[in-house]
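Only a portion of the chains appears, each positioned as in the full assembly.
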Amino acid sequence: MSTDASPDITGSTGAALNGTPLPADDPERQLIAKAVREVKETTPLAQSFTNFVTINLVANAQLAAGGTAAMSYLPDDIIDTAAIAKATYINVGTLLPFFKDALGNIARSLQAMHHPWVLDPVAAGIGRTRSAILWAFRSAPPTIVRGNASEIIALAGIWDLNVPSADSDTGAKAGTKTGTTRPAGVEAVDDVDSATNAAIVMARYLRNYAPNHRAAVAVSGATDLVTDGDTVYRLPGGSSMMTKITGAGCSLGGVTATYLAVADPLTAALAASALYNRASEQAAEGCTGPGSFQTRFLDALWNVTAEDIAASPITVSQVPVSQNSVSPDTAGTA
Amino acid sequence: MSTDASPDITGSTGAALNGTPLPADDPERQLIAKAVREVKETTPLAQSFTNFVTINLVANAQLAAGGTAAMSYLPDDIIDTAAIAKATYINVGTLLPFFKDALGNIARSLQAMHHPWVLDPVAAGIGRTRSAILWAFRSAPPTIVRGNASEIIALAGIWDLNVPSADSDTGAKAGTKTGTTRPAGVEAVDDVDSATNAAIVMARYLRNYAPNHRAAVAVSGATDLVTDGDTVYRLPGGSSMMTKITGAGCSLGGVTATYLAVADPLTAALAASALYNRASEQAAEGCTGPGSFQTRFLDALWNVTAEDIAASPITVSQVPVSQNSVSPDTAGTA
């Protein structure tokens, strides 16, 4: 999700991460187009365990993107459905007491099944129940994490990942150290770039556990950031109206799971971010408030073409060598 | 709910169930028109225990059809409200652990109160918690079951009903035996006709327990099927856009309960199915995607007239004698 109609993607992130435009003929663009088309053609099932606020929008967004949805809160349901679904989405937005055990159990079962899944760590850092659940995911982590900058930074802290600080010698405007950011409910109080290092380290951590050792982290904001741990992609665009409806981020996580059902994690995260940027721009044109925006946004998710999504503006940067030396294997204690 | 704008209702179901058009002056059409009008005039309360995904749409659809809605998850609430509501809707789409005991207790209380209710066995066959809940309903069953073909077949299996197999001598393309269908999340993988025998046997089972010994089973699909155990009605039409929003089936179950508050089970199921076919056709005209479709669908539920609903295309077939010999009384063990 992008939350600023006129984002600035130049010069603000330090030389190392400025990025260059992804060429029009880059193979990744073909993978994005293929994923979008395959979802529309095969209507894959991605199941969700998600919050009560936006569960309806998550399902409707997945359907509008072309997929099939199933929502559940019970481990026995989720495990049965994981056998027929190709990906799962877990969002910790509104917790009930029994989730504390249930979610850890589900994550371990998905791990045993080598089943790919997307985590949205909504409001990471708030509430000891949520922190306990997020900690439980550390040893059975998702394939993709999608959140806003504050959530990515907070989750890296909860997982005790060794994130280089901003004043390191990398030259990058880096992510903050564990505990140096404050949670702000479900809204980000940090900008996307400040979560860059946390995202990179987290992606490397995830891929240690991921099917085929491929994973991704997506940070939503004025310009979205997606990384597989080696390369950082930035996706500008979108509409600020996305911050005036509830569930923009949650449903983006759900659609990411829909694409993950047919594509690798990096491609899934890029396709979902690009779709959301294009669809929210379409929806913002001619809307007269958040009600008509949401209606138009669901229509736009349905109408944006694979070609438009794949042709989205994307910049790319390789992770500097000094960051490559950060070993997620040494992060914290298990 | 109908999910195909151009359904084929000729020739595909075997000679025994082809059906003939329901005459324009058939008394059942007058009962349908009366039920639709009575809801708009008396705004009856039908309460719901339904899933978290589509609970908002269920309530809004009931209001748009002219009724009043109240939703709850606690037996003490439901029992208090059953004393002032005229029908109840139970949908097992998203389960929480405490539902396992709560739902059986609610069903037994409704039975003791002779209170009519509609069951939507969402995702029947998936998860042992759901199967345990559906089993608990066997001895305190609903007045109407509404589901897709896969759910009806799976529920007949869970209840151990003695459904004739497709290769029986009835000449009908019959429902499948317990366990021969695979669950597919919340989407049907079987066509409506394959659930015909399961629906007939189930309707006969339900009426053994029902107030006034009247019950019905409704199977949603490209052409909806409704039966009271003696007669099979088929309702073609609708829009394929209904499969591109979440909650089309769930909210149809809720509106069925709204009509059940003022009418007999067969009439309630027919009226709800016909309303949904007409409203979804209206909504599909001029919609530009699933967002505008849902907005237009709620408007259409509000605007379709009793006359339009009652004049819907309906075919009717009597259940063959050989099927009449199927005794639900011998079904399984209690």
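A and B are the chain letters, set down in written order, and residue numbers restart from 1 in every chain.
Operating definition for what follows: a residue touches a chain if its C-beta (ideal position, glycine included) is under 8 Å from a C-beta of that chain, and two chains touch if they have at least 3 such contacts.
Everything quoted here is computed from the prediction, not taken from an experiment.
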Practice problem: List the number of copies present in the full complex, noting that all chains share one sequence and 2 are shown. | Solution: 3
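The rule we apply is simple: only the chains that are shown with their structure count from here on.
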Quiz prompt | Turn needed to bring chain A onto chain B - CA fit, degrees, nearest 5 | solution = 120
Practice problem: Please work out the Cα centroid separation of chain A and chain B, and write it as a whole number of Å. | Solution: 38
Practice problem: Show which residues of chain B lie in contact with chain A when the two form their complex. | Solution: 51-54, 56-57, 93-97, 123, 126-130, 182-187, 243-247, 288-292, 294-295
Quiz item: Can you list the residues on chain A that touch chain B in the complex?
Solution: 45, 47, 52, 55-56, 59-60, 63-64, 68-74, 76-77, 80-81, 84-85, 96, 98, 294-303
